[in-house]
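One chain of protein is taken out of this complex; the other chains stay put.
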Amino acid sequence: MKNKMLKMLLISLLAISMFLVGCSDKSNSNAGDKEKPAEGGAPAKDTLVYGRGGDSASLDPITTTEGETFKVTINIFETLLNYGEQDTTIHPGLAEKWEVSDDGLTYTFNLRQGVKFHDGTDFNAEAVIFNFNRWMNGDAEKFPYYTMFGGFKKDEGHVIKEIKAIDDHTVQFTLKRPQAPFLKNLAMSMFGIASPAALEKYGDDFRKNPVGTGPFKFVEWKANDKIVIEKNTEYWDKSLPKLNKIIFRVIPENTARLNALANGEIDVMDGLNNSDEATVTANDKLQIIERPSMNVGYLGLTTTRKPFDNKLVRQAINHAIDKKTIIDAFYGGKALAAKNPMPPSIEGYNDAIQEYPYDLEKAKALLKEAGLEKGFEIDLWAMPVARPYMPEAQKVAEVIQESLSKINIKANIKSVDWPTYLDKATKGEFDMFMLGWTGDNGDPDNFLYTLLDKDSIGANNNAQYSNDELHDILIEAQTISDQEKRNELYKKAQEIIHEDAPWVPLVHSTPLLAAAKDVANYLPHPTGSEVLSKVEFKQ
Amino acid sequence: MLTYTVRRILSLIPVLIGMTLIVFAIIHAIPGNPAQVILGQRATKETIAALTKQLGLEQPWYIQYFDYISALLHGDLGISLRTRGPINQEVWPYLAATMELTVVAIIIAVIIGVNAGIISAWFSKSWFDYAAMVFALVGVSMPIFWLGLMGQWVFSIELGWLPTTGRENPRDPVTSITNIYLLDTLLQGRFDQFKIVFQHLILPSAALATIPMAIIARMTRATMLEVMRSDYVRTARAKGLRMFWVVYKHSLKNAIIPVLTVIGLQTGLLLGGAILTETIFGWPGIGRYLYDAINFRDYPVIQSGILIIAAIFVLINLIVDLLYVLIDPRIKFTK
C-alpha cells in the first residue's frame, strides 16, 4: 500500500512539473503581447476599466461617508439637483425646475417626467418622499451624511419640517428655518433617489443591490476586487451614456496602479502620485487629467494643549514652514500654497489676507516673545493614508519636522491607523497634526463652520479652536440667503482665523488622475466623484 | 493509528479555546472605538456615544466574550463594520485567492527544491552543488517583500513580460465558481483565461516560494547525502549515470519526510508572508483582507481573520502529523 501511494505521489509531482514547465514556456512567449494596447475583439472600445485605491464600503451612498463609494454610486443614482460638470453651481437634475419662497422656507420642485428606475418602476414625487422619509427616520449610524440637514426628524436642529407631493411630479419641502446651502446639499451625490420598490424588496441588502435612475445599472460587485456597472439603455437622456460598461478595479498601491495603466490593464486611474506625473507625461500613450481643486490640507495646532494655547507659538509655527518646498517636492509643483482654511474656488474667499511668510528669524522672535526660545519637544501626527489633499502626509511631515528643528522644536513623527487617527484628532489628543478636508457642496459654511466653529468641537474642529466672535458671524451667515452679505461675513471670519492661527493652512492640492490617451471627455469633479456618462474612447 | 488520531485531535481543543481567548484579548486591547470607525470623518460626539451603546461595547468583557463564542459555535463570524456584510460569506473569495497563491507557491517550492536537492547531492561538491546551495542560503535570507518588489521591477516594469498586479485581465474577468481561478477557468474551458491567470500567479507565487524552496533544497540534499552513503546507492553509482534515474526515484521517496516537515513548519510563514506578498501584488487574499481590516479597525474582521488563519495553520499541522505516521509508522508519537 505504501509503495502504491508513493508511486502516485511521484507521478503526480512529475505531471505537475511538466505541466508547469509547459505553461511557463507558453506564457513567456505570449506575455509580451500585453504591451499592445487594444485587446482586439470588439470593433469599438466601449468598456472603461477604472483603477482606484480602495473598494466601496456600500453601494447605497447614504449609508457611508467613504469617498470610494460615491465614485460608483453617482453613476447609478441621480439627485434632485446636479452640480455643474466641473464646479458646484446648481443645475437641474431629477428636478427640472424649482422655486424658492421669499422667506427661504418653501422649496417647490418640478420633477422630470417619464423617468424610470432600473427595475422598471416609475420615478415620481412619492419616490422622493419615500427616500427622504427613510433617511430622516434613521439615525447617524445608518445615514451619516443626512446630518447635512441639521440632524434627524427627532432632533431639534433638523431643518426639514415637511415634504409633500403637490401632484405626481411636483414635490414641496417646507423648512423650519432658512438653510442657506439647502439646494447645494440636495445636489450631494449621497442624496441620490433610490427605487422604493427595490428598497422594500432588498431591505438591508440594498447596499449590495443598488437600483436608481442613473445612466448606469449595477451588474456585479466582488469585494475588494471589482465593481461592474453597465449602460442603462432606458436612460431618459437618449444620447447618454456613451460607454457600454465600466469596471471599477481596486489596486491599492498608487504605483502599482500606474504600472497597470501603463501596461494597458486599466484605462483610468485616480490618485496619481504627483511624483509620477513626469512618468505619465513622458509616456505618449498616457495623459494627465487634473481634478479642479476644492480642498485644503493643513497642519492643526491643538489650541487647548500647551504650548499651542499661546497664539504667539501658533504664529511662530506658521512662519517656520516652507510651503513652497513641500509643494515642489511632494505635489510636483501642482498645488496652491494655502493662506486661508478654504480654497479660492469657493465664493467668499478672502484674497486680501497676507500669508505668514516663511521666515525662521521671525519665528524664533515670536517663540522668544512667548518665552520658548529654547524650543520644546512635540509629537507631530501624520495621516497613515493618502488623501486627495495630501497624497504623502508622512513625507510632508518629514519636511516639517526638519524645518521645525531649525527653530529648536524637536518634532517626533507619529502615526496610527486612520479611524483611530480621526478619533484621537476629534478628541483633541494630538499636539500637532496633519489633516485636511475636501468640500462636500462648495459652500464656505462647509469649510469654516464645519472645521473651525466652536460648535464643531468634538466633530471636525480638531484644533479645538473656539472663538465667540467667529461663532456669531458663522451662525449669522448660515441663516441669511443674500449671497453678497454672506460673502462679507465669511471674509471677516477668515481674518479672525488668520490672526488666531489655529492651523498652518498648507495647500490646496490639484488631485491628479491619469488615463490612456484614447479616453475622452473625462470631466473630473471637485467633490471627488463624477458621472462618467459622457466618457468615451476616441479613435 | 486511530487512537493517535483521536488523541491528537482532542489535544487541539484547549489550543483552539486558547486561540479564541487570545484573539479576543487582542481585539479588546487594540485602542480605538469601532463607533468612530463606522461613522468616519463626519462623526459627531452624540452619534459616537449612541452607537457605542448600540453595539454593546459598554458591556463587561466576559459577556462580550460569551456572546462571541456562542455566535462562533453557530458558525457566525460576525458582521464587517466596513461593508456590513456577514464575514463568513465575505471571507471565502479572499481565502480561495490565498489558497491558490500558497498552493502554487508550495508546488513550485517542492518541485524545484526537491530536484535541486537531489541533483546537488548526486553531484556533491560540483559547481551545481555549490551554486544551488549558495542560492539556497541567499534564498532563506531574502526579505520576500523586497524580492517581490525587485521581481516586479525587472519582469513587469523593465522587461514587460508579466503583469504587475491582480489575478486576471480586468477587461475579461473570470466568472468565478470556486474563486480558485485556475480551477474556474479550466472548468469553463477558457484556456486563454487560464494562461492569463497563470501569468498573474508567477511573480507572487515565486516570491512566496523562495524561502520554503531553499529550505526544502537544503533538507533534501542533507537527507540524500546520507542515502548515498548506503551500499545500495554506492553500487548504483558505480554503474554509471544511467543509474541516476533509479536513485532519483529512490530519493524522491526519501524526500517526502523533509518536504512534509517543511510544509508543516512553513505554512505559518507562508500565510504570514502572504500579507506582504498580497500587499505588493494587489492580490485580493486573506492577508490583505486582514491588513486592510487592521488599518480600518474593522474589529470583527480582524478577529475572524486571525482566527481563520490560525485555524488553518493548526489544521495543516495536524494533517502533516497524521501523514508522518501514515507514511512511516516507525515515527513514534509522544503525545
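Of note:
To keep things simple, chains are lettered A and B as they appear, and every chain counts its residues starting from 1.
Operating definition for what follows: a residue touches a chain if its C-beta (ideal position, glycine included) is under 8 Å from a C-beta of that chain, and two chains touch if they have at least 3 such contacts.
The working rule: contacts and distances are computed from a predicted model.
Hidden from the displayed complex is a chain whose UniProt protein name, among "NADH-quinone oxidoreductase subunit N", "ATP synthase subunit a", "Transcriptional regulator" or "Diguanylate cyclase", is "Diguanylate cyclase". Note on the undisplayed chain: of the listed residues A:222, A:305 or A:395, the one touching it is A:395. If you put the hidden chain back, the residue from B:51, B:256 or B:309 that touches it is B:309. The missing chain, though absent from the display, is touched by one residue of B:33, B:47, B:152 or B:165; that residue is B:152. In the full complex, chain A contacts the hidden chain through residues 253-255, 258-259, 273, 275-276, 278-279, 325, 328-330, 384, 394-395, 397-399, 401-402, 412-417.
Taking the whole complex into account, chain B touches the unshown chain at residues 14-15, 18-19, 22, 26, 29-31, 137-138, 140-143, 145-146, 149-150, 152-153, 157, 215, 218-219, 222-223, 258, 261, 265-269, 271-273, 275-276, 279-280, 290-291, 294, 302, 306, 309-310, 313-314.
As a working rule, only the chains that are shown with their structure count from here on.
Here the CA centre of chain A is 36 Å from the CA centre of chain B.
Interface residues of chain B, counted against chain A in their complex, comprise 31-33, 36-47, 50-51, 54, 82-85, 90, 93-94, 107-108, 110-111, 114-115, 152, 156-157, 160-167, 169-173, 176, 195, 198-199, 202, 249, 252-253, 256, 279-282, 284, 288-289, 292, 294-297, 327.
Partner chain B is touched in their complex by these residues of chain A: 2, 5-6, 9-10, 13, 16-17, 20, 23-24, 26-28, 30-32, 34-35, 39, 47, 49, 57-58, 63-66, 139-141, 144-145, 147, 204, 207-208, 222-226, 228, 247, 249-253, 256-257, 259-260, 263, 265-266, 384-385, 417-420, 422-423, 426, 458-460.
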